[in-house]
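Entry: chain A
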Amino acid sequence: MSWAIRTEGLGKSFTLHLQGGVRIPVLEGVDLSVAAGECVALAGPSGAGKSTLMRLLYGNYGAAAGRILIRHHGAEVDLAAADARLVREVRRETLGYVSQFLRVIPRVPTLDIVAEPLMARGVAREAARPRAAELLAQLNLPARLHGLPPATFSGGEQQRVNLARGFAPGYPVLLLDEPTASLDAGNRAVVVGLIRAAKAAGSAIIGIFHDTEVRDQVADRLFEVLPMPVAA
Partner candidate 1 sequence: MTALGYNFGYLDENTKRMIRRALLKAVAVPGHQVPFGAREMPLPYGWGTGGIAVTASVIGAGDRLKVIDQGADDTTNAVSIRHFFAKVTGVGTTERTGEATIIQTRHRIPETRLREGQILVYQVPMPEPLFRLEPRVAETKRMHALADYGLMHVKLYEDIARHGHVAISYNYPVLVGGRYLMSPSPIPAFDNPKMDRMPALQLFGAGREKRIYAVPPYTSVTSLDFEDHPFQPVRADAPCALCGSRESYLDEVVVDDKGGRMFVCSDTDYCATRQTQREAAE
Partner candidate 2 sequence: MSALLEASGLALRFGAVPALDGVALEIFPGEVVAIVGESGSGKTTLLRVLSGMMRPEAGEVRYRDPEGGLHVVHEMGEAELRRLHRTDWGFVHQNPRDGLRMRVSAGGNIGERLMAVGARHYGNIRAEAAEWLRRVEIDPARIDDMPALFSGGMQQRLQIARTLVTRPRLVFMDEPTGGLDVSVQAKLLDMIRALVADLGLAVVIVTHDIAAARLLAHRLLVMRRGQVVEQGLTDRVLDDPQHEYTQLLVASVLAA
């Protein structure tokens, strides 16, 4: 099966100008390829750079070396070299990301937060909102909360809002960073179901799963992220 997202020699280091210009290498020579309908779990010890890789794939961090190729509207796009407008377009149409923490937008109700990425892709408000409500209900977020901004929600509730927002549009490529970290068993099962459904629909999924039980239920294979050797 052909790849949906692929990296070639991807590397990342940080230069901390405020600490005398010290350079911290984090990733080097990462070659990862994920096919449509496949779920790959990133593995490796804590601090190995799994979250950094996720952020690179989303374009949140800039790559220091290598390429990040993604199939976007049938064409190959190198996200590592794409300009800001193209990255935005890829994020709107092709690439979704569920971070560990919801970035709350003041005063915007939960339902609109979830419906927003759908509307950004051209779905009418009248269609986007029921779809958002449906997903929120599936994730056991009671309807009485849908009209409220999630600022005051618990960690688990916020994560479910975040998940609903990430799964709503059905992105061809979806990045999941610890999607079940603060969820109870019932909701973990719901997330497993969502991931399986997304795979069945042809999404390529890359995830960091702390929870090995969830990981084993959804991941087709593991991709080892190795810590960089400490410079002598």
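Here is how the candidates were picked: all candidates are chains of the complex that A comes from, given by their letters.
Heads up, the rule we're going with is that contacts are C-beta pairs under 8 Å (C-beta built on N, C-alpha and C of every residue); 3 or more make two chains touch, one makes a residue touch a chain; residues count from 1.
If you're wondering where the values come from, they're calculated on a predicted model, not measured in any experiment.
*Asks:* Chain A is shown by itself; which of 1 or 2 touches it in the complex?
*Replies:* Result: candidate 2 touches chain A.
*Asks:* Along chain A, where are the residues that touch candidate 2 in the complex?
*Replies:* 14-18, 55, 59-62, 84-85, 87-88, 105-108
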